[in-house]
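The complex appears here without one of its protein chains, the remainder shown in place.
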Amino acid sequence: MTSAADWWETGIIRMAPGVVELRGIPVQDLIGRAGFVPTIWLMVRGGLPDPRQAALLEAALVASVDHGPQAPSIAIARMTATCGVGLNNAMASGVNALGDSHGGAGQQCVEVLSDIVARQADGLDVNTAAEDVITRYRLKNRYVPGFGHRFHPVDPRRAPLLELVDRAVAEGVVAGGHIAAARAVEAFLNRGRAKPVPMNIDGATAVIYAELGFAPELARGLFVLSRSVGILAHAWEETTRGTRNKGPIPRSVLPTYRGEPSHAARDTARTEPEPPV
Amino acid sequence: MTSAADWWETGIIRMAPGVVELRGIPVQDLIGRAGFVPTIWLMVRGGLPDPRQAALLEAALVASVDHGPQAPSIAIARMTATCGVGLNNAMASGVNALGDSHGGAGQQCVEVLSDIVARQADGLDVNTAAEDVITRYRLKNRYVPGFGHRFHPVDPRRAPLLELVDRAVAEGVVAGGHIAAARAVEAFLNRGRAKPVPMNIDGATAVIYAELGFAPELARGLFVLSRSVGILAHAWEETTRGTRNKGPIPRSVLPTYRGEPSHAARDTARTEPEPPV
Amino acid sequence: MTSAADWWETGIIRMAPGVVELRGIPVQDLIGRAGFVPTIWLMVRGGLPDPRQAALLEAALVASVDHGPQAPSIAIARMTATCGVGLNNAMASGVNALGDSHGGAGQQCVEVLSDIVARQADGLDVNTAAEDVITRYRLKNRYVPGFGHRFHPVDPRRAPLLELVDRAVAEGVVAGGHIAAARAVEAFLNRGRAKPVPMNIDGATAVIYAELGFAPELARGLFVLSRSVGILAHAWEETTRGTRNKGPIPRSVLPTYRGEPSHAARDTARTEPEPPV
Partner (left out) sequence: MTSAADWWETGIIRMAPGVVELRGIPVQDLIGRAGFVPTIWLMVRGGLPDPRQAALLEAALVASVDHGPQAPSIAIARMTATCGVGLNNAMASGVNALGDSHGGAGQQCVEVLSDIVARQADGLDVNTAAEDVITRYRLKNRYVPGFGHRFHPVDPRRAPLLELVDRAVAEGVVAGGHIAAARAVEAFLNRGRAKPVPMNIDGATAVIYAELGFAPELARGLFVLSRSVGILAHAWEETTRGTRNKGPIPRSVLPTYRGEPSHAARDTARTEPEPPV
């Protein structure tokens, strides 16, 4: 029979009166000594990163902080912030929207890239492995996560991120298998196409998370930490404007109704409800 | 190019100054005339139910309102309510936990039962169809949704619910294909077993939602409406007690730590962080 | 030292293997016998309501189910539903927005009406009490909760609800102090005004919740239960449309930017970040 203490057992933090240790390190040895990004690494996987590993992670986190009020997470946080709740509640609602299709692409892309790297262990070269994995993936999924973009023909975040990874590969900080896989996917997807299907921000950051050895689900978690910054900034900005109950469109606009015709139009007097269907 | 009004087009509600119509019915014709449960039906699928259909839905909603503080949704709502947020925020956090494994069983069970009914269109009898569908289901899933229970050997909600369905079948209110499928699954699961695997609350309510023709995802949505009642009651009760920042276990209990040994134990002086791993 | 069992003590539900009792009533005695609305009453405050009390509560719950996609809770639920999360998560985000200014008005109105009723115990007549309480309230608050509306000149839900309360007063189901207080407030607010400040849906439902003796915070909780119906209906409708990552406005529209001018405009080459401000 499990005790209450064991029911809440963890390997992340040891707490006792006067003691706070994170993965074995006293918190007072981290304050002023370890940066926020190395602390993130420590907390989610244990150990501290090499400074150059940390720099790669830092770049990925910086890159994803915001994508504007047309991103559902941002709009939702802004609207919630006008409804008389706390800033944390507005942030929570924004984060709650970072699901499979709005934030989950990074996780799915890490899985795909890792698949391609694994297939090379069977002796395949990267291009064949990429073609193989993507072909099978597209049997069940419409979109290949990490590639293509409905907004940017060329995502301004892509090149700087891949440049940093290339440098890290050259310096031996990361192995390079995942960026090679990603480039192979991009080449395969663009074969014979006039209109390019470029690697996007989800793909570029997935490359980084995968090269650094983070589990796929953590790719989503780290994206959430990053996007939380934009969510906070936008929720705060909206709060300073004093709007109450901000809806999605200007107040004067009435959402179009295309449904069952009005029963009131048929009878002007107060009538019985329609017979059940 | 879509207008803002069309971007928010809906078939559920028509709003104009002085006008609120739900699925074509003026709201003033519902107030005091239509019950809350028929209104739920109207809103999620359109039309109003036969009173006996409404009674079945009502029973399913009553049955699922609560399962005590050991249910994560209930505990979470209670704890959130002590953290200085609004009652709606506490309720939201409770509802947010009603996912695939804690609330989603009803949805998955409706899908399974509907599968079995569909297979009978191929000419199979219900028992063979049940065996077929369940066998394939268990290749990919550990639990058959709607059956078995870690808490109740016999769930006190099962018999009353199935009784109501049997009566509804006898009166021609519902067709009976899904309750037959559920009984066939139960029989198959229990073949040769000493310890029974009974249909549980998720299964019994799934039978009702399926017999009434609700889409599987709405089985989860309707469960959420039902469980929201218990979530509200518990959040409110906790609020009246004045506890602040309620954790999961009594304050005197320290969660067990089983992780990296303390670095502080090795060096008594303030030291450099451990070399990166 | 509190035990784990006592840490989670409740007076709402008794659970044991084979037993589920809500406020002392075996759940099997409620299924098929007690309606959903009486069950809501039972869960949040104990005891079962008189059928005419239940009918009043039912009307209030029916009245508040939806107010269209311009209500933040509705828009947020619709957008979240397109982001690859579960229906419960979309509902949670909608509910999370029902804060002080979007759902809290009912709670605040119950408090104001109860204040006015209490002041009459000091011997004041209702009109003087209303003037007194509202005057003091308006020193600290811009809006009087329950009165006025930015959308409906005449809210179609107001008259039917107040009619039901008047009938309940005549039949001795409720005392009538709170509806009298609300009418006194309306009269006071409209004194000498060309443009009316009518009691709105929050006011009319607050009258019902107050007459029925619900605590003010429960007025918000009950509004949440009601609005959850519209939240579910809209989240589900949006799900059936297949949009991914629905933002607040049509995709072709770029949110206006009015901030720090572009640094890129000043330097075409990749430059150092601006000196810190």
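The first chain written gets the first letter, and so on, giving A, B and C; residue counts start at 1 in each chain.
FYI, contacts are C-beta pairs under 8 Å (C-beta built on N, C-alpha and C of every residue); 3 or more make two chains touch, one makes a residue touch a chain.
Keep in mind that what you see is a predicted model, and the values were worked out from it rather than measured.
**Q** List the shown chains that the missing chain touches in the full complex.
**A** Taking every chain of the complex into account, the missing one touches A, B, C.
**Q** One chain is left out of this view; which of C:Pro153, C:Pro196 or C:Pro255 touches it in the full complex?
**A** C:Pro255
**Q** Thinking of the whole complex, not just what is shown, which of B:Ala54, B:Met79 or B:Val144 touches the missing chain?
**A** Of these options, the touching residue for the absent chain is B:Met79.
**Q** What residue numbers in subunit B mark contact with the hidden partner chain?
**A** 4, 68-73, 75-76, 79-80, 82-85, 89, 92-93, 96-104, 150, 244-249, 251, 253-255
**Q** Considering the entire assembly, which residues of subunit C contact the chain that has been omitted?
**A** Against the left-out chain, subunit C lists 3-16, 19, 21, 23-26, 28-30, 33-34, 46-50, 53, 84-86, 88-89, 96, 248-250, 253-264, 270-277.
**Q** Against the chain that's been left off, what residues of subunit A make contact? List them.
**A** 1-4, 6-8, 10-13, 15, 17-20, 22, 26-28, 30-32, 34-37, 39-40, 43-44, 55, 58-59, 61-63, 65-70, 75, 86-89, 91-93, 95-100, 103-104, 151-157, 159-161, 163-164, 215, 217-218, 220-222, 224-225, 228-230, 232-237, 239, 249-250, 252-253
The rule is short, and it goes like this: only the chains that are shown with their structure count from here on.
**Q** Roughly how far apart in rotation are subunit A and subunit C when fitted on CA atoms, stated in degrees to the nearest 5?
**A** Between subunit A and subunit C the superposing rotation measures out at 180 degrees.
**Q** Compute the centre of every chain as the mean of its C-alpha atoms, then state which one is farthest from the centre of subunit C.
**A** When every chain centre is compared against subunit C, the largest gap points to A.
**Q** May I ask which two chains are joined by the most contacting C-beta pairs?
**A** Counting C-beta pairs in contact per chain pair, the top pair is B-C.
**Q** So how far apart, in whole Å, are subunit A and subunit B when each is placed at the average of its C-alpha atoms?
**A** 27
**Q** Quick one: subunit A and subunit C, Cα centre-to-centre, how many Å?
**A** 32
**Q** Which residue numbers or ranges of subunit A touch two or more of the other chains?
**A** In subunit A, residues 4, 84-85, 89, 96, 248-249, 253-255 touch at least two other chains, as defined above.
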